[in-house]
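Other chains of the complex are left out, but the ones given are in their true place.
Chain naming follows the written order as A and B, and within any one chain the residues start at number 1.
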C-alpha cells in the first residue's frame, strides 16, 4: 500500500496525465500533425511508466519485503511470481 | 491527417482511456492492491499503444505515401526519418 505522501504524488501525476489526454483529444479535433500527436501519446506513456515504477518500487519495499521477512517460503515465492508476472505484463503490453 | 471516421474512433478510445485513468485514481484512494493498480496502468498503456498504432498506420498511408508519390527524394527521406524517430520514441519512452 502507498503511504499518504506517495498517494498524493501518484494522484498528482494521474491528474496531470488526465490533462495530457485532454490535450491529445484537442490535437485530434484540430487536425494536428500525426507525428506531433504520436509524440504526445508517447509522453503520456512515459508518464504512466513513472507511475508504474513508483508503485512497483513501493510494492517491493512493502508487500514483497513483508512476505520475505515472514520466512514463509511459499508466500515469498508467490509474491515474487506475482511481481514477475506484472513486470512481464508491463513490458509486453507496452 | 485523420478522416472523420478515424477521428471518432480515436476520440472514443481517448475518452475510454480518460475513464480508465479516473478508475486508477479511485483505486489509489481506496488503497487497492499495488499489483492490481499496475495491471490497470498496463491496460491503459496498451490502449494508448492502439491509439499510436492507428495514427501511425494512417500517417504511413497518407503523409508518407504523399511524400513518396511526389518523387521528391529528400522529402521522402525526411518523412521516413521522421517516422523512424517517432518509432524509436514510442519504444524507448514506453
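Going forward, contacts are C-beta pairs under 8 Å (C-beta built on N, C-alpha and C of every residue); 3 or more make two chains touch, one makes a residue touch a chain.
Here the structure is a predicted model, which is why all the values come from computation and not from measurement.
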item	value
Number of copies constituting the complete assembly, 2 shown	4
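The working rule: only the chains that are shown with their structure count from here on.
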item	value
Separation of chain A from chain B, taking each centre as the mean of its C-alpha atoms, in whole Å	17
Residues of chain B that touch chain A when the two form their complex	1-2, 7, 10-11, 14-15, 17-18, 21-22, 24-25, 28-29, 31, 34-35, 37-39, 41-46, 48-49, 51-52, 55-56, 58-59, 62-63, 82-83, 86, 89-90, 93-94
